[in-house]
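Beneath this line is the structure, given in structure tokens, with notes to follow.
For this view, one protein chain was removed and the others were kept in their places.
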Amino acid sequence: MAAAAALALTGCAGGGDSTGGDSTSLNIYAWAGEVSDSMVKEFEEETGISVTLDTFDSNETMIAKLASGGSGYDIVQPSQYAVQLLIGQQLIQEIDHDQVDGMDNLMEKFRDPSFDPGNKYSIPWVWGTTGLLYNEACTGEEITSWKSMFDEKYKGKIYMLDNMLAAYIVGLQVNGLSATSTSEEDLEIATQTLIDQKALLAGYNSTNYYELVASGDACMAEAWGGSSVAQAVADNPDVKYVLPEEGGSLWTDSFAIAADAPNADAAYKWLNFILRPEVAAAATNNDLMATANAAAAEFITDEELLNNPAIFAPEEQLENSEFIVDPGEAMRFYQDGWTRVKAS
Amino acid sequence: MRTQAGARRPVRRINVSAWLLLTPGLLSVLLLAIVPVMLVARNSFAESDVYGAVIGGFTLEHYVTLTDTVYAKTIGYSLGMATITTVFCLTLGYIVSNYIVAQTPQRQSLLLLLLIVPFWTDFLVRTFAWITLLGRGGPLLSFFNLFGLDLDSLVPSQTAVMLALIYAFLPTAVFPIYASMRGIDPSLREAATDLGAGWWQTHGRVIAPISLPGIIGAVLLTFVPTLGVFVIPVLLGGGKELLVGNLIVTLYTEFRNQPMGAALSMVVFALMLISLAIAALLLQLRKRRVA
Partner (left out) sequence: MDRALGWVTKLVFVFLYIPIVAVVVYSFNASASTSNWGGVSLHWYGELFSDGPLLETLRTSLIIGVLAAGLSTVIGFLSALGLTRYRVKGRMFFIGVVVLPLIIPEIVLGVALLTIFGTAGIKLSIVTVILGHMIVTLPLTTLILMGSLASLDSTLPEAAADLGCTPWQNFTRVLFPLTRSAMLAAFLLSFTTSFSNIVISTFTSGIGGTTMPLRVYSLLKTGITPEINALGSLLILFTVVIIFLVGLRQMRRIVIGAEEPDMSTTAISTQTTKGKASL
């Protein structure tokens, strides 16, 4: 009995059955909080395609699922370095630009990015920065540099992101090195810096650091500019988000089509859908994220959002920022270093 | 199958039935546990490409890397945490079991019931509760504030992790010890006291040895899972100390080094097998002593 029920479910699970014609379903695998329900409903109503939206909270989990084969997803939403990994492992397919309308709506900096020249494989949806979140009431002064994260006087009140690539942004940039360095010596220096920093830290936190900074439990934290950080900044005038003078980094989450997508035509419909300015504006209006769509600016309902540095970082601060890309072969150095930092 | 009373049944049929009954279970374990783990073991000797995928070959490099002090430290730290948690759970479990067996049967059922509720409550919910309780502004810190102690938030911290671990495994430690203690004739205790044995002597020489199977069971049910724990440290730990479970997941995801993740998994697996072997050995020794 149980077996029969299980078999029945197999029929239900998985994507639709598209034989190059009109698909009736679409399976999306996206970051939690970046594709809103209302957006999905609008798409469903307009196209009659039923959407299954699953979410992930780390690129690596998403890549692992795709790499294991047979995941059944059509649209995935990787971050910029994950796009490179997916291309390298041939897990996403080239986008036929003839089938996509609206690429011109994208902002300049996302139209031919270093991690995906010509947008061959991905269409940026939202973007953000990795910078410094601090509580001025706690620090007593303005913070402008990563160096403050190594200052004795804030001992026990500093948080770093619990993420290897993010931590190394700080470790490398504070030493004047590039955040995308792949040289062993550079990484050695950065590793030592991070090990030295550990004693000053309250911890590594990628989850609720913004709450800790907002409440004053922490004076500052390395932070991903995004919806929760933006909310913290908007709610509390003491809480400030900046890109440090060393640069910080840029990230972007883009939509891509899985290599073995069962409903490729529905996927294209989705891509066309999200490139529309009024739809793209939803990312900012509903989810408090910076849309990569320039034309969407006129549809953003709340002026405040445009001025929130945690959402749209000011151009001057972005000058020294780079996209974090996949270290490739140099991964070993990062991995080895990070393990040493964590175990020290 | 209708037979006359007293008719003989062919022996062969029994064995075929036995095999038939065992097939689903054995097949499941074979396909869903043994073969997958063998695959992981095989992968631990494989080479990886830039993306961390397995590309065959044979190499010991991953195991060699694991002998680096960094990994020894991590494994050691995990072993230490598992040991401390087990000691606490064992001690408290013993005390609680001892108390329960001394109650009336009805009270015993009630107390066991009280233990089951936390045991069956969803584990995430319980962990979340600890985050609330130990965090800033939470009742615990407010309580200490009343006495003028201004403590920093206990979450995240290793203390919080330890507390949550003990909390999670305490009921599982009580049940086996209780099951063993139940069989002890209460007159044994009386006899021991009458003969002049103090508390320590009674327990050390009489109660504990008889409850040994239960104690060993409790140790295994606590130590083994704690060694591979991963959710609690992530939610409560603050990330400054590295535990083996987190490292394995990181190796498979962030580090994209599947073969090394496989190698570390095998090492942890081996550690668990060793603890089981020790437990089995202790039980054998006890059987021989008692007999």
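Each chain gets a letter, A and B, in the order it is written, and its residues are counted from 1.
Everything that follows uses one rule, which is that a residue touches a chain if its C-beta (ideal position, glycine included) is under 8 Å from a C-beta of that chain, and two chains touch if they have at least 3 such contacts.
Predicted, not measured: the structure shown is a model, and the values here were computed from it.
A.B. asks: Which of B:Leu133, B:Ile184 or B:Val206 sits in contact with the chain that's absent?
C.D. replies: In the complete complex, the chain left out is touched by residue B:Leu133.
A.B. asks: For the full complex, which residue in B:Ser109, B:Thr159 or B:Gln284 touches the chain that was left out?
C.D. replies: Considering all chains, including the one not shown, the answer is B:Ser109.
A.B. asks: Could you pull out which residues of chain B are in touch with the chain that's been left out?
C.D. replies: 1-3, 5-6, 14-15, 17-22, 24-26, 28-37, 39-40, 43, 92, 95-96, 98-100, 102, 108-118, 120-126, 128-133, 135-139, 167, 170-171, 175, 178-179, 182, 198-199, 224-225, 227-228, 230-231, 234-235, 245, 248-249, 252, 261-262, 265-266, 268-269, 272-273, 276
A.B. asks: Can you list where chain A touches the absent chain?
C.D. replies: On the chain A side, contact with the omitted chain comes from 1-3, 5-6, 9-10, 12-15, 27, 32-33, 37, 52, 54-57, 61, 64-65, 67-73, 206-208, 211, 228.
We take it that only the chains that are shown with their structure count from here on.
A.B. asks: Averaging over Cα atoms per chain, report the distance between chain A and chain B in Å.
C.D. replies: Centre-to-centre distance between chain A and chain B: 37 Å.
A.B. asks: State the interface residues of chain A toward chain B in the complex, per the touch definition above.
C.D. replies: 58, 60-61, 64, 67, 85, 88-89, 156, 162-164, 198, 201-205, 215, 217, 328-329, 331, 335, 338-340, 342-343
A.B. asks: For chain B, which residues count as touching chain A in their complex?
C.D. replies: It is residues 50-53, 70-71, 73-74, 77, 136-137, 152-153, 156-157, 237-242, 247, 252-257 of chain B that touch chain A.
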